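Of the protein chains in this complex, all but one are displayed in their positions.
A, B and C label the chains in the order they appear, each numbered from 1.
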Amino acid sequence: MSNTWGELFRVSTWGESHGPAVGALLDGVPSKLPLTEADIQADLDRRRSCGAYATPRREDDRVEILSGVYQGLTLGTPIMLLIPNKQARSQDYKGWEELYRPSHADYTWQAKYGIRDPRGGGRASARETVARVAAGAVARKLLRQRAGVEIVGWVEQIGRVKADVVSTEVAPDMVERSPWRCPDASVAEAMELELAEAAAGGDSLGGVVGLSLRHVPVGWGEPVFDRLNALLAKAMLSIPAVKGVEFGEGFAAALRRGSEHNDAFAMREGRVRTLTNRSGGIQGGISNGEEIYLRVAFKPTPTIALPQHTVSASGDDIEYAFKGRHDVCFVPRAVPVAEAMAALALADCCLMAMSNRA
Amino acid sequence: MSNTWGELFRVSTWGESHGPAVGALLDGVPSKLPLTEADIQADLDRRRSCGAYATPRREDDRVEILSGVYQGLTLGTPIMLLIPNKQARSQDYKGWEELYRPSHADYTWQAKYGIRDPRGGGRASARETVARVAAGAVARKLLRQRAGVEIVGWVEQIGRVKADVVSTEVAPDMVERSPWRCPDASVAEAMELELAEAAAGGDSLGGVVGLSLRHVPVGWGEPVFDRLNALLAKAMLSIPAVKGVEFGEGFAAALRRGSEHNDAFAMREGRVRTLTNRSGGIQGGISNGEEIYLRVAFKPTPTIALPQHTVSASGDDIEYAFKGRHDVCFVPRAVPVAEAMAALALADCCLMAMSNRA
Amino acid sequence: MSNTWGELFRVSTWGESHGPAVGALLDGVPSKLPLTEADIQADLDRRRSCGAYATPRREDDRVEILSGVYQGLTLGTPIMLLIPNKQARSQDYKGWEELYRPSHADYTWQAKYGIRDPRGGGRASARETVARVAAGAVARKLLRQRAGVEIVGWVEQIGRVKADVVSTEVAPDMVERSPWRCPDASVAEAMELELAEAAAGGDSLGGVVGLSLRHVPVGWGEPVFDRLNALLAKAMLSIPAVKGVEFGEGFAAALRRGSEHNDAFAMREGRVRTLTNRSGGIQGGISNGEEIYLRVAFKPTPTIALPQHTVSASGDDIEYAFKGRHDVCFVPRAVPVAEAMAALALADCCLMAMSNRA
Partner (left out) sequence: MSNTWGELFRVSTWGESHGPAVGALLDGVPSKLPLTEADIQADLDRRRSCGAYATPRREDDRVEILSGVYQGLTLGTPIMLLIPNKQARSQDYKGWEELYRPSHADYTWQAKYGIRDPRGGGRASARETVARVAAGAVARKLLRQRAGVEIVGWVEQIGRVKADVVSTEVAPDMVERSPWRCPDASVAEAMELELAEAAAGGDSLGGVVGLSLRHVPVGWGEPVFDRLNALLAKAMLSIPAVKGVEFGEGFAAALRRGSEHNDAFAMREGRVRTLTNRSGGIQGGISNGEEIYLRVAFKPTPTIALPQHTVSASGDDIEYAFKGRHDVCFVPRAVPVAEAMAALALADCCLMAMSNRA
């Protein structure tokens, strides 16, 4: 359903980068969940910026709850979250109607719709993700309250610099104290260098985000097409600039033998547990009660200051170099977005699991 | 919707491994598409088996069209495809009610539903994929007829042996002539050795499947949540044993700088083209007219002959070793399954693109 | 979704009147519900025929459960119900490709799809409703088990003969003991006369079906678009030949003043009750715990023996008179169909109510 995520916990985002506002409409949120604007603001602030090398557009990103909440509790009715666009400087985008920026969505959107809002990339702008983060904050409250689920994301790699991370041991404050949201302090310097070098060259960097979904109860995910990993994969690939996702051992599992990859079961304190977690917490598309661990690959920011060959909307081959500042690497800012999308996928599973209890 | 794929081209699969039959119900297939059982049988035969080291269960897999087709043409009404289960030997599964096989779905399904059909894994069995392949054959006919789209899949890696493949150059006959569906003849011997070694050790192997989706028109995919890559990622992760997916440069894109990863646009024969295709044919979630290229990681077959620690349904720690033959590596047989899922994802996009034309 | 009903309790019917079989695929049925073919057969037998003046096509209508049930319990996986077509005599329909029967679906289906299966009306035949009744039987089991809900339907009117019925007092055996499924024995003779007269004249009759949905818990129905009455109205109007539906006082409510129509609330045995039930058990789109009462209007069977003016598929004006026997009045046979559709609508609400509990 294009701009809507989910079946029972449904989120529809709306808004163009330089329109009056962006927002999210939530339907299916159970009633009597405590919810205030402050609950949402915290995640928005985390998304807003991180470290240097980030875009200078400085939105307040103040969320307004326009419906669905009464006296601090959800009503079971649709929740409208609105975030005004205040800092949009459309004059910066003069001439963009006439330009297909390389590896951006300008050309494909124009080809699909026959029209686009060129100001700041319109709806294809990553600004749309602010609405996802707002909705994700509501999902996280629900998940925490109903099932004790916690979602922690971090930067695992920027460009060629890879962190050494044990997913189960990453705590949110380890992430937030790093300027790049990387919990491995030992690579901080190398990351800084990688970023500075790219910035100096007018270039950009990609990276990898790790996600740990904790305390997910056994039994979430709907086989056969709505497996939990399938939903999470869709959630991640719906984020701009994502090029891949893997669960547990992921692509490395293809190198293993069955005897090396299988997770042995064992009874622990009266519960069925696995002795290892190479599966990443999902078996047969259903959560098995272990940590769900996934990794998400982001391509480098397509906007760079270096000259590139491209094409104009009128079909002329041209040279183009972006003038101005840009996100050298948006991966640290993508962490709360990936967390939010994981929360949306899990929230839907949570309600679904409530509907089909034997 | 759990057992249903798609919004406009909808496929619902049904059936347990050892029930009377498995099948697929298709709704939304446009009328007047030529369709016979032979169209479907070809892909079923490809899935049925491949090379040695494959399961000895030898089903005929003869599909029957029970509705939706009249005098060789689709009616626009639901198409019911039924494939009888003939070779199910349920006596082989005696005792399975009492067993949670490691890295299988036994435990999670039991925990979710409070019941399961243990015979051959029930609905969690990969036998369910026969229904996907049948449905995928219909989707492929539609895609070919409406848009000239072709889908080619192959084995890119088995265990530690990786093929060297240029995706755009792989032809279906190169794939089918290989006993492992690997178009790189130079690694045939190494793959054979890898397989023989694992088999001899009672072990199993995973691998990687590559997919090339060709002639997909510009403009397929629905932002923001139903991006083409998001739908394809969900399609792939819905296949049993898949642990990851990547598009274009995929995880390697995280290592590149923007100037290294971006695809420059250029006019070629009056059309907007990219000079490279590191994006893998999708930009902003929408097809750009170039080849769509993705890679899918499969874990090793969880069934192995080696003894493993596990747990019984009554909560006892036990040792377990599978007696009998199994797929040492199902990756070659997974190729038509991956192709089918790609076809289902594209068919839905195809009809959606028809509905929202300006 | 055209051939699918429901969001959580989902039913997809398939099959043409003269194809090999018709059937229903159910997804979302909770696990561990006791279910056998006998449970379903009872309702199929009720639909199969009723009284004289019904079609002479005598199908066995033996249902087969092909999936989703193991050892007498539902698995939580899709349930495939198949009913073979055995008595289809397609030679009776020779020449129908060339004919648009008045007030049948021949013309509109041909115009929509550019093709149709003319044998017995193809998918537009009321034979499709056998699949609904089969699915409805499963829904009724669920409703009874989960919530004690009972659904009772009856004939309230045939042609010009109207029964005098107090909905809350109609018992299933009162209905089934009547040859026309009319619980008001005082009009039996008049109905017989009305039917005999129409039959003698080669003509047909319509009528009205009443439905009483009992013990529906307070709180079912999802505002604002999936109100319980909206879902039930859609369910009824999806039945072939239905021309109208009304709830509680229905159209007569338009004649009343607020003081005459409003249902006063009062406490009764610690529960909120209404002293009257002019609302028909639904207020603000949500069940209020009282009996849900609705009436469904059916047009007369369009097939009659009298000559009619019509048009051939090649566009010629022609005269046409049906040769052979037909249902003079299908309304008695429509009772189990209407009950089934009510059950499908309620079953979906039942699961939805479980998913969104505060």
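The rule is short, and it goes like this: contacts are C-beta pairs under 8 Å (C-beta built on N, C-alpha and C of every residue); 3 or more make two chains touch, one makes a residue touch a chain.
Please read all numbers here as calculations on a predicted model, not as lab measurements.
Considering B:K32, B:K86, B:R177 or B:R268, the position touching the chain not shown turns out to be B:K32 (whole complex). Considering the full assembly, C:P300 is the residue among C:G76, C:P118, C:P183 or C:P300 that touches the omitted chain. When the whole complex is considered, the residue among A:I115, A:A171 or A:A321 that touches the unshown chain is A:I115. Touching residues on subunit A toward the chain that is not drawn are 1-4, 10, 12-16, 19-23, 25, 27-28, 31-32, 64, 66-68, 70, 73, 75-80, 82, 112-117, 122-123. By the touch definition given at the top, subunit C reaches the unshown chain through residues 1-5, 7, 13, 100, 102-109, 111-115, 123-124, 128, 157, 159-160, 198, 201, 203-208, 218-219, 222-227, 229-238, 240, 242-251, 253-267, 270, 272, 274-275, 279-280, 282-289, 297-304, 306, 308-311, 315-317, 353, 358. Counting over the whole complex, subunit B has residues 7-8, 28, 30-32, 76-77, 223, 351-352, 354-358 touching the chain that is not drawn.
Simple rule for what comes next: only the chains that are shown with their structure count from here on.
Annotation: the subunit A:subunit C pair of sequence copies touches via predominantly the same residues, more than half of the used numbers being shared.
With each centre defined as the average position of its C-alpha atoms, the distance from subunit B to subunit C rounds to 39 Å.
In this assembly, the C-alpha centroid of subunit A lies 26 Å from the C-alpha centroid of subunit B. Counting partner chains per residue, subunit B has residues 1-4, 13, 112-115, 123 touching two or more of them.
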